[in-house]
Each structure stands twice: as C-alpha cells, then as structure tokens.
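Removed: one protein chain of the complex. Kept in place: all other protein chains.
== chain A ==
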Amino acid sequence: MGEEVKVFGYWASPYSYRAELALKLKGVSYEYINEDIFGNKSDLLLKYNPVHKKVPVLLHNGKPIVESVVILEYIEETWKHNLYLPQDPYDKATARFWIKFIDEKCFPTLWLAAWSPENEREKVTNEACEYMKTLESALNGKKFFGGETIGMVDIVASSVGYFIRVTQEIMGLNLLSADKFPQLFQWSEDFANCSIVKESLPPRDKLLPFVKGLIAKYQQDNAKA
C-alpha cells in the first residue's frame, strides 16, 4: 500500500525539525507543508491539531500525530529499521529521561537566557549552565547521546546543539562554549557535521535574521508586560 506521509511544520521551528530529521533517518519520503505560524495558520493545521494548534503535525495515511516527542516515538514504532531508541527497557527509560530534561529544563532556560533583559540574565544563565553541565554528563564519553550513531536524545538535543548555538551568536553570548563544556560542544559539532543532519538543518544565514527578529519581539513583549 502506498504510504502517505506529510509533515506540517515551520522552517525555523526546532520542534518541526525533529520530525523531519527522524523521517530522514528512517529514509521515509514525505511531503512537507510550511505553515505560516506567525500569520495565518491553515484550516488543515487547526483541524489536525485542535487542542494545541501548533506545528509539527505528522499526517500518516490521513491520521494526525502531534507533539514532537510523541511523533518521534510514533515514527520509531512504525518504521522499525534504523532504530534510534535502545531496545532495553532500562536504557529506553534513561533516553526518555534525558529527552524530558532537555525539553523541560535545558532548552527553555537557554532560550530565556538568550532574550532576558540584562538585569535578569545572570540568574537564568547560571541556571542554564547548570543544566548544560548535567546534560553533558549524559554523554559520558560517547560520541552521540545514542552511542556511535544518532539516537532520539540527539534528535531532541538538536534544539540545544544547533538552534541555541545560532541564537547565542546573535546575542553575543557564549553559553555553549568549547572551554566551558568541551564534550557538549564537540557533540554539537559532530552532530551538525553528519551529512543527514547537515542537509536538513535550516540554513544559518536564513535562521540568524529570523531569530534576531524573534528575540526583538520577545524583548518588546516582555517590556510591555
């Protein structure tokens, strides 16, 4: 039977990127639909994700799956080759733990540190650094969080490894630096250099001005509040 796979995403969204990278790692062909999430969300998006109204949405043979981590688990269970989660239940639980840690702690504080006003920045930055130190410990001498090859934790950590690195360039911050976090920094380099990752990441020269504009908007909204 022909598989129909679609991804409703946004070119600059780190969450949307996860869904695309996972499909690419599995060699699954899909149609990509870019949503105008800051302007006009399509009727289809609102139909497929009525609860959160967000990207990414994975549509598989007409059935929608939403929330990036739920999508990653679904992709893993549906296309059972090039597995990116460990088979052993304990190792799987450990991978899920780090994914939750990245999404609930690392990524949000790093983003906050990027756009926070000067007077609040130090406290948030210190918190972010603590989280990065903890995340680095999860690497434990391995090349990737998944071991020799990219795993689900690496896919999720792309938010930190790529998107945050771009963000800190704009802000002139040095959060994820080679001297402070040598292992994590090396991981982000190795990750971005994988051919499959390289060919699917949003281009830096396009992402830089976009994130700059987004940060300005956050700062503006925060000043008004």
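Here is the rule we use: a contact is a pair of C-beta atoms (placed from the backbone, for glycine too) under 8 Å apart; a residue touches a chain by one contact, two chains touch by 3 or more; residues count from 1.
The working rule: contacts and distances are computed from a predicted model.
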Protein that the absent chain corresponds to, by UniProt name, given "Glutathione S-transferase", "Vacuolar protein sorting-associated protein 26B-like", "DNA polymerase epsilon subunit 3" or "AP-1 complex subunit gamma": "Glutathione S-transferase"
Candidate in contact with the missing chain, chosen from A:I65, A:V160, A:L175 or A:L207: A:I65
Identified contact with the non-displayed chain, of A:K41, A:R96 or A:K212: A:R96
Hidden-chain contact residue, picked from the options A:Y74, A:W111, A:F145 or A:F181: A:Y74
Touching residues (missing chain, whole complex) on chain A: 51, 60, 63, 65-67, 69-71, 73-74, 77-78, 89-90, 92-93, 96-97, 100-101, 134
